[in-house]
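Have a look at the structure below, then the notes.
The complex appears here without one of its protein chains, the remainder shown in place.
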Amino acid sequence: MSLLSLEKVDKIFGGLSALKQVSLEVPERAIFGLIGPNGAGKTTLFNVITGVYSPDGGVIRFEGQSIGGQSPARIAHRGIARTFQNIRLFRAMTVEENVMVAGHHLHQASVLSAMLRTRAQIADEARLRKRAGELLEIMGLGQHAEDVAGSLPYGSQRRLEIARALMLQPKLLLLDEPAAGMNSQEAAELERQIRFLRDQMGLTIVLVEHNMAVVMSVCEAVHVVDHGETIAHGTPENVKKDPAVLAAYLGKSTEEVA
Amino acid sequence: MSTLLQQLLNGLSLGSIYALIALGYTMVYGILKLINFAHGEVFMIGAYAGYFGASALGVERYGAAGLPLYLAVLVLLFAMAVAALLGVSIELLAYRPVRSAPRLTPLITAIGVSLFLQNAAMLLFSPNPRPYPPILREVRFELGGVIVTNVKLTIFVVAIALMLGLNWFIQRTWTGKAMRAVSTNIDAARLMGVDTDRIIRATFAVGSALAAAGGILFGLDQIIINPLMGVLTGLKAFVAAVLGGIGNIRGAVLGGLLIGLAEQLTSGYLSPDYRDAVTFVILIFILILRPEGLLGVVRPEKV
Partner (left out) sequence: MRLLLRLAVASAIGLVLYGIGLWLQGGVIEYVQRIVFLAGINVILAVALNLINGTTGQFSIGHAGFMAVGAYGAAFSGVKLQPVLQNWIGAGAVADGLTLNVGLLVGAVLAGLTGLLVGAPSLRLRGDYLAVVTLGFGEVIRISFNNAKFLGAATGFSGNSPAGLPALTTFFWVYAWAIAILILIRNLTFSQTGRSLAAIREDEIAAEAMATPTTRLKVLAFSLSAASAGIAGGLFAFMQPSIRPEDFRFDKSIDMVVMIIIGGLGSISGAVVGGIFVAVTLELMRDLQQYRLVLYALLLIVIMLVRPQGLLGSRELSQVLRLRFGRPKAEAAK
């Protein structure tokens, strides 16, 4: 069964169709790529899946259940976590705190116990801190736990966003341009981390990415959109050669060149 | 029936004054996204400038006959000039330095300027209320059971003239167009060669001048002025701007008239005790039900 499925999803902004009848299926434990030229609607798709926007048409199913129109917090609770195209960290807070914020399910103590600082509350904090530490290690940010998030270099900030998303114990991880601004060395490390997350942590990953090397290397299936519509779907190899895809990225003249 | 008409007339004239003040709020918010808390005080200073201007021209000598028209106009222009100068100074000294700071800082600064002007006025002009000089001769006449004074007529005439003037200014002059550009997209305007600082100053000047006109009209209508008159009236005018859609000029006029009517009708038909409260109730409703205002546009946030 697909973990995530979209059936003919539409999204309209003030008369403009940002998404038109988009359908896709993401199998469990897949590493799935979502590509397309700028403005194609990829981030809008993420936003619709995660509840930032409500779909204007179609059905979105996660683990078989319809989630269209639910609030972002609710959807995050169900097990879908994401990172953002323009990094949205809690900049004034420390690296550790950024990750701990997402630890709601680990946190049992009530607001009253928080105010009274009961033993249960202290235990909670310790548990949160420990788990956050583990995730930071996985993403290579262990020594930076107490640094202010805003002071981290760009690449580390992207990794922190992933660590924070992982704290939600998600089943599905949506990464929005995780390789943006990375050099080939960092990108290779990212590829390794993505595989690790799927292999060792059982996550299903959907990736919006412009860095084709990463997409080709790490994705098993790729879905291509342009102007809000699906224009191709398949393995990275097939999609790379698809004339519609080439036309979308490079313009129609490539048909003459080819 | 005549009572209703009377209330409507009074409401519209009060509303016209609110509209003049609301225009200043809306224009400044449109370009700077700043609530100019001190605008109410500019209104107050405008009224006092009119008071002192009229006194300087010897209004007492004319008695109940009022100043000759050309002198009355002079007083108006004087007050508008003083207010424009004040508005620009406030912008230069208090708002410009904090323009790039996080939103809370300019808000607090504006509140500080407002408090400063109120208390400085109390020091300089004495906190006691002063009666407004009869700049205009009072003429009353009855029209179908409704009492109309020439003060009310003047309010309409001046308010409409100024609003038409503003409209012409915004649509036809280069500065006016630049103001619209800056309020739509300040960065694009700058890239198109607009001297945004100059336009911002012009906006403050025009808004303040209008508020001063409102101040004089208010003085003529209500007859009493005091240093704290800008607080409540300023707040009501701000609500009017929000009601119409903050940043929207037509909205400010619409909002002003509606608030004036609501206040007058509440006072007349419910109780004068509630006249101030009704504005706040409207504010709460509008912000909760339709924060962009009656004529405003919803701006979705990019994620």
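Per-chain residue numbering starts at 1, and chain names A and B are given in the order in which the chains are listed.
Keep this in mind: a residue touches a chain if its C-beta (ideal position, glycine included) is under 8 Å from a C-beta of that chain, and two chains touch if they have at least 3 such contacts.
What you are looking at is a predicted structure, and each value in this text was computed from that prediction instead of being measured.
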Residue, one of A:Asp10, A:Glu125, A:Glu189 or A:Asp242, that touches the chain absent here: A:Glu125
Which of A:Arg29, A:Arg61, A:Arg88 or A:His210 contacts the chain that the document leaves out: A:Arg88
Touching residues on subunit A - with respect to the absent chain: 50, 52, 71-73, 76-77, 81-82, 84, 88-93, 97, 100-105, 107, 109, 111, 114-117, 119, 121, 124-125, 128, 143, 146-147, 151, 164-165, 167-168
Interface residues of subunit B (partner: the chain not displayed): 33, 35, 94, 97-98, 101, 103-109, 111-113, 115-116, 118-120, 122-123, 231, 235, 238-239, 242, 273-274, 276-277, 280-281, 283-284, 287-288, 291, 301, 303
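As a convention for this text, only the chains that are shown with their structure count from here on.
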Between subunit A and subunit B, centroid-to-centroid distance (C-alpha), Å: 50
